[in-house]
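Showing chain A:
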Amino acid sequence: MKQLLSFIKKEVLHIIRDKRTILILLIMPVVQIMLFGFAMTLEVKNIRVAVSYQYGDELAEKITARISASEYFDIVKTINNPLDIASIFKTENIDTIIVFSDGFSSEIYKGGIPAVQIINDASDPNQASTVTSYISAIISSFQNEITGRNMPIHINTELKMLYNPELKGSYNFVPGVMALVLTLICAMMTSISIVREKEFGTMELLLVSPMKPAYIIISKIVPYFIISTINLLTIILLAVVLLDMPVRGSFILLMGVSFLFIFVSLTVGIFISSLVANQAAAMLIAGMGMMLPVMLLSGMLFPLDSMPKFLQVISDFVPASWYFTAVKKIMIEGQGFMNITKEIIILTVMLAVLVAASVKKFKVRLG
Partner candidate 1 sequence: MEQVIITNNLTKKFGSFTAVDNISFYVEKGEIFGFLGANGAGKTTAMRMLCGLSKPTSGSGSVAGYDISKEYEKIKKNIGYMSQKFSLYEDLTVAENIKLFAGIYGMPLKKIKEKSAHILERLELTDRKDTLVKYIPTGWKQKLAFSVAVFHDPKIVFLDEPTGGVDPEARRQFWEMIYEAADNGITIFVTTHYMDEAEYCDRISIMVQGKIAALAAPKDMKKEYGAATMDKVFRKLVAGTFNQE
Partner candidate 2 sequence: MVKVENISKAFKNVQALNNVSFHAEKGELFGIIGPDGAGKTTLFRIMTTLTIPDEGAVFINNRSIFNDYMKIRKNIGYMPGKFALYQDLTVEENLNFFASVFNTTIEENYHLVKGIYSHIAPFKNRKAGKLSGGMKQKLALSCALIHKPEVLFLDEPTTGVDPVSRKEFWDMLYDLKKMGITIIVSTPYMDEASRCDRIALIKNGAFIDVDSPANIINNFDNILIALKADNMRKLLKDVRKCRQIKSAFAFGAEIHAVIDSDNFIEEISSQLKSLDHKNIEIYRIPPAIEDCYIWSR
């Protein structure tokens, strides 16, 4: 036990001595939250919208007024002849056209299925899908108001919008930043700190000593576990205070899932360190190999369902995408344990496989 404690102390010293790195590690989540929350937001604003409906359609006019009232949309043109649609994108620099079918109001009063067509300039697919969601949400909420009950509307309404009634896009990235920061610190820093010992030749000394390999690993993990917990709490605090983001589900469950993911990432770091011989390689594999998939394939920046099938399959093997989904469910949708069992089980299986692989790979002798 004394051995282990002194080893952990040594690891802590390494980290504290490297002031620049520790500062970066602690400030990074703050910067990322700021960046994603304010600068890089995927929210849409001042979208130029044209609407088309049969002249005098009462409900279509009301919906148009409501869309116009939103800060996101400017109604720049109202047309009454759908034939103009093709040319209007070019001539008026329009982003989106909303076409209400003829007899839209009467169809709703009858309890029928009204048709609304949303035509987007899809050159920016992200914006297009966000716009679609917003407009569908506005229409659907309007419909609920006037009928007093839910009625099906034939528009592709993204499900998550239901849980994001303020229509704030910024929520999505918070779980993403959590996944990113935890991966970075746990996988990258752990692997670098182990590989550094190989590079400086001290690993040789540790192996020649009676130190148990498990102790070496545990002492590498402990400090980064602590740092990532601090980061986790920082992110949640910033999200709640700065971005008014609620934690709808259980906080304990959120922390539980996060710890599970932290352990997965730490094991990834240990596994990487058993594969490479120098710090640069560790950084490349952990950085490129782990960070990019987290950013691109976890659903943090781009919705997964709009991705090609094979990328979706790959993303199933990225632990972060399961963590991302779980956090989203807990924080934004307020779901409980029962609804994230799938994610928990998958992460646990990943952890078991990685631990087994790392134990097998860790050598008590040199090459």
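The working rule: contacts are C-beta pairs under 8 Å (C-beta built on N, C-alpha and C of every residue); 3 or more make two chains touch, one makes a residue touch a chain; residues count from 1.
Selection rule: all candidates are chains of the complex that A comes from, given by their letters.
Predicted, not measured: the structure shown is a model, and the values here were computed from it.
With chain A as reference and 1 or 2 as options, the touching candidate in the complex turns out to be 2. The residues of chain A lying in touch with candidate 2 in their complex are 2-3, 6-7, 10, 13-14, 17-18, 200-202, 204-211, 364-367.
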